[in-house]
Structures are given as C-alpha cells and as structure tokens.
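Heads up, the thing below is written out as structure tokens.
Missing here: one protein chain of the complex. Every other protein chain is in place.
Lettered A and B in written order, each chain numbered from 1.
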Amino acid sequence: MIFSYYPGCTLRNKAKDLDAYARASAEALGFTLQELDNWQCCGGVYPLGTDEIASKLSSVRALAEAKDKGQDLVTLCSACHHVLKRVNDDMTNVEDIRTRANNYMKLAEPYAGETKVLHFLEVLRDVVGFDTLKEKVVNPLTGQKIAAYYGCLLLRPGKIMALDDPENPKLLEDFIRALGAEPVVYPYRNECCGGYISLKEPDMAKNMCNTINESAKGFGAECFITACPLCRYNLNKTEQGLPVYYFTELLAEALGVKEGAL
Amino acid sequence: MNAKEQVQQISGVNPYKCMKCGKCSATCPAYEEMDIKPHQFVSYVQSGNIEALAACKSMWKCLSCFACVERCPRDVQPGRILDAARQIVVRQRGGNYLTAEEIPPLVDEDLPQQLLVSAYRRYKR
Partner (left out) sequence: MQRIGVFVCHCGSNIAATVDVKKVAEMARLEPGVVFADDYQYMCSEAGQAKIGAAIKEYNLTGLVVCSCSPRMHEATFRKCAERYGLNPYMVEIANIREHCSWIHKDMEEATQKAVILARAAIAKVNLNAPLQAGESRVTKRALVIGGGIAGIQTALDIADAGYEVDIVEKTPSIGGRMSQLDKTFPTLDCSACILTPKMVDAAGHEKIKIYTYSEVEKVSGFVGDFTVDIRKKARSVDEAKCTGCGVCQEKCPSKKTPSEFNRGLNNRSAIYTPFAQAIPNVPVIDREACIKFKTGKCGVCEKVCQAGAINYAQEDEIITEKYGAIVVATGFDTIKLDKYDEYAYSQSKDVITSLELERIMNAAGPTKGHLERLSDGKAPKEIVFVQCVGSRCSDERGKPYCSKICCMYTAKHAMLIRDKYPDVNVTVFYIDVRTPGKNFDEFYRRAVEEYGVNYIKGQVGKVAPQPDGSLLVQGSDLIDNKQIKIKADMVVLATAIEPNQGVRNIATMLTASIDTNNFLTEAHPKLRPVESPTAGVFLSGVCQGPKDIPETVSQAGAAAVKVIGLLAKDKLTTNPCTAQADELLCNGCSNCAKVCPYGAITYETRQVNDHGIREDRRIAVVNKALCQGCGACTVTCPSGAMDLQGFSNRQLIAEVDAICR
C-alpha cells in the first residue's frame, strides 16, 4: 500500500530521525511513504484570516498532487498535519477560499478537497490496526511508563482534525499499549507547549512545559512521546524534564527496525 | 470599511454570538501574560475599540493553541479575533514584531526549522 507523503521542513533537517524511523516502520508494517515530488513548506501555522490565500497555496499544491496520484496524503509533524487538514477543510467547505485559491493555482482541474489527509498515527490505527501492530512487535517495550504528549495542533479544532476526542484522546495511549508499554494518562497532555512563543519568550514556554512535565511525572511517567519537533524542543528545555522521544523512534524500536534506519 | 468591520471580515467571526461566559479566559494557557484577556477581545470588537485591541500585547502572546476555539460554547472563536487584529497590525508598514536581524542570537543548535517558520508567519507580514 502506497501513500503520498508530506515530510515538512523540519523532518528534512532537525527531525530527520522522526522521518527515518517512520519510513522504516512503515515498510515493516507493509506500507510505503512516497514523498511528494514538489512539496513546499506549509508555513508551520495555519493562516486564520479569511482573506489569507497566498499563504495557503503551498498546502493546496501538496493536496492537489496527492489527488493527481489518487493517494491519501500522510504527514507526521503535528503542525503540517494541522495546516494541511485545515486548508483541505477550507477547500472543501469555504467557497470563497476555494475559488480564489484555484484562481491563483490554475490547475488542470480545480481542487476542491478531494484528498484525504491522514496523520501517520491514523494510518497505524485505521489502516494497519493496533491489533496487527501488536502482532508485529518483536521488542515489546514491557514495563515502560510512557506519557503521550499530544499538544494542541494534533487535536484541535476537533471538528476539523477529526483525529480523536480533543479533550480525552486515546490514540497515542492505544499506540503505547500496542508496543507493549504502559500509557500514563495526565491532564495536560492536550495543553500547549508554548509553540513558537519560545523564540521570543522562552520563559513563557518553559513555564508551560514545566506544568506538563510535573503533571506527567506526578502520574509516574518515565518519558514522553510526541509527534511534533517543536513540542519536543520545548519540552526538552524544562529543568529535570523527562526524556522526550518521537513516537516513531519507539515504534521502530519495538518493530526491531531501529538499527540502520538513520 | 471601518476597523470594526475589517476585524469581523478578516476573522469571519460574529462577536455578537458571545454570551460572555468567560470560558475562553478560563482555558487560555497564556492568560497571565495578556494585557487584554481573551473574553475581552470580543467586547473590544463589539464596542468598536479596535485601536486599543491593535495596540495590545496579547496578540504577541497568543499561542494559536485553539483551546479557546475548541471550548467556546458559542463558537465565537476569540483566537480568530485576535489574529485578525494582528493581521491589521503586521500588514501596516513597520508593524512586524520580528526582524531577521533579531534572530541569530535566539537560535540554538537544536532549534527546529518549524519554529522559525511559525514565528515568521505569526509575527511578520
């Protein structure tokens, strides 16, 4: 099974491991991530303004390319996932944005939200299935107590992301269970890490990450997993912070494909 | 179009749907850093006080985490209003909150590209 794949800027640079472990795991699970030929950066933040068109075009281009290939579009980074799903929702439901974006793009056939955007985790849950995943695990992470950190962009707005219950998600917890480890549920797993604020206001982000870190620790977690390079960066800045891993690293480890993946 | 209408148009939000419950301010993780609080974004637009809204510090403190958007019982989306005010500011000459010159000392070895990209989009035209 082949999916179109949108890696995003950071996975080509600072988060190469997030990407490499995902590809290796995908092959082990029997699907392939086929990188889009001409992807451009999504911008990291979804442009909220109703009159912002140009800043949405890179996403439309990626969505249209996947449509041409007739494939679902998979992404790994929480931010890319957020931007792509929201732009796709605009192209499906907001006539004004759809019309104006298509006027700019001059595609052979106008794009109207036909592509299905999936987070890699959705592929694991809905296509592979956690039961199958569990069967393919060769190095179960038995005994590890792992706190899933969702952050904000994976889940919200719930109506558009449609990934999981935005207030009480289970996706990463089920994932952790499938790898043989024990999920630690704590209340700040869907609260923001500070995001881009850490560039100019590092203390603000640090405060927020401290709350997240303390809460997870308090419930007995030994480490975090996340899907987002920025979440990981911010969480890593906390004092006495728990180690933070990309979920794909643990996945590759459990599937026995970690060695040689990088 | 006056400034009030401009905010309403850019944000796509009808501030009159607000029932003033304050759930946005109850849920905002950046609340303490904000000079104008999330529930006030709405009343500033209602009363047309866009000048004050456009001068607020809050727009640079908002994390775009969508907690206020997700939990608002009236679908008012205060975060969108603030973003519209920010748009009005950065679209003006000299309105940028971040310049290229500022960046090098802020970058450390681990800093993900995503952070620069997001900050640029958020703080600059």
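Here is the rule we use: a contact is a pair of C-beta atoms (placed from the backbone, for glycine too) under 8 Å apart; a residue touches a chain by one contact, two chains touch by 3 or more.
This structure is a prediction, so every number in the text was calculated from the model and none was measured.
A.B. asks: Where does the absent chain touch, in terms of which shown chains it meets?
C.D. replies: Those shown chains that the absent chain touches are A, B.
A.B. asks: With respect to the chain omitted from the figure, which of B:5, B:75 or B:102 is a touching residue?
C.D. replies: Touching the chain that is not displayed is residue B:75.
A.B. asks: Consider the whole complex, including the chain that is not shown, and state which of A:34, A:55, A:139 or A:215 touches that chain.
C.D. replies: Answer from the full complex: A:215 touches the omitted chain.
A.B. asks: Just checking the interface: what residues of chain B touch the absent partner chain?
C.D. replies: The missing chain touches chain B at positions 17, 19-28, 31-32, 37, 39, 67, 71-75.
A.B. asks: For chain A, which residues touch the unseen chain?
C.D. replies: Counting over the whole complex, chain A touches the hidden chain at residues 159, 165, 167-168, 185, 187-188, 191, 215, 218-220.
Please note the rule applied: only the chains that are shown with their structure count from here on.
A.B. asks: Just how far, in Å, is the C-alpha centre of chain B from the one of chain A?
C.D. replies: Between these chains, centre-to-centre, one finds 24 Å.
A.B. asks: Inside the complex, what are the residues of chain A that reach chain B?
C.D. replies: So the residues of chain A in touch with chain B come to 8-10, 12-15, 41, 43-52, 55, 77, 79, 152-153, 155-158, 166-167, 191-192, 194-201, 204, 208, 228-230, 232-233, 236.
A.B. asks: What residues of chain B sit close enough to touch chain A in their complex?
C.D. replies: 9-12, 29-30, 33, 60-61, 63-67, 69-70, 79-80, 83-84, 87, 97-98, 103, 106, 110-119, 121-123
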